[in-house]
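Every protein chain except one is present and positioned as in the full complex.
What follows is chain A.
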Amino acid sequence: MIKHHPTEQLLIQFSQGALPATLSIAVAAHLELCECCRIKVQNLEQSNAEALFTDFEDDMAQDEFANLFEQITANDDIDMPKGNAPQTLNYQNKTIELPRAIANSQLSSFVQLGKLARARLQVDDGELRASLLQIAAGGEIPHHTHTGFELTLLLDGEFSDESGAYVPGDFIWLDGRHHHSPATESGCLCFTVVNSALHFNKGLSKLLNPIGNLIY
């Protein structure tokens, strides 16, 4: 069962379109796996709509919109929605289906480093970077802290860290106050969003820098 969900605050911002794109994709992907948060967001959208659209004060004169009405209705075409081709990913000898919100984004190909492999999401989002991250069976990410935040959405498989074990759908938000060393026994696939390189704080840190850059 999913135990880690986006905070109420994140869901509110998501429902208002106020989150950066990569985080919005992460929340949307979680919603595809978590009915409970999906219902929350539907309810939030409903209250947002009620708050905005039941306010009758100073509705402006309609004349300024007159041309617009003609312009819009002059054309009778309709728009078909984007088709959502279910997109599968082959990793670690299995085929899994990616959440739609992730599958619809452009992905670079996987870059491999030891037991880690990363494919970057091609979404321009300032300092935020989103990736699909694979960790092969028996792999781990050495003990590190974050100067910014690190969001991990487990999509497939399992991993655990000092705080416990995670299942697909878990939405794990860590910031500078946390440090951890996630490890997986049987391998996993995650979606990650981070806003700075990871900082390794146990010995041999120079050797680990490539990993920090790979994950960012």
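Note that a residue touches a chain if its C-beta (ideal position, glycine included) is under 8 Å from a C-beta of that chain, and two chains touch if they have at least 3 such contacts; residues count from 1.
Throughout what follows, contacts and distances are computed from a predicted model.
Novice: Since a chain is absent, check the UniProt entry for it and pick the matching name: "ATP-binding cassette domain-containing protein", "Cytochrome c oxidase subunit I", "Transport permease protein" or "RNA polymerase subunit sigma".
Specialist: Options "ATP-binding cassette domain-containing protein", "Cytochrome c oxidase subunit I", "Transport permease protein" or "RNA polymerase subunit sigma" narrow down to "RNA polymerase subunit sigma" for the missing chain.
Novice: Specify the residue from the set A:Ala101, A:Ile135 or A:Ile172 that touches the hidden chain.
Specialist: Of these options, the touching residue for the absent chain is A:Ala101.
Novice: Identify the residue among A:Ala28, A:Leu98, A:Leu132 or A:Leu174 that touches the chain left out of the display.
Specialist: A:Ala28
Novice: What is the set of chain A residues that contact the non-displayed chain in the whole complex?
Specialist: 2, 5, 7-9, 12, 15-17, 21, 24-25, 28, 34, 36-37, 39-40, 42-56, 58-60, 62, 65, 68-69, 71-73, 76-86, 100-101, 104-105, 123-124, 126
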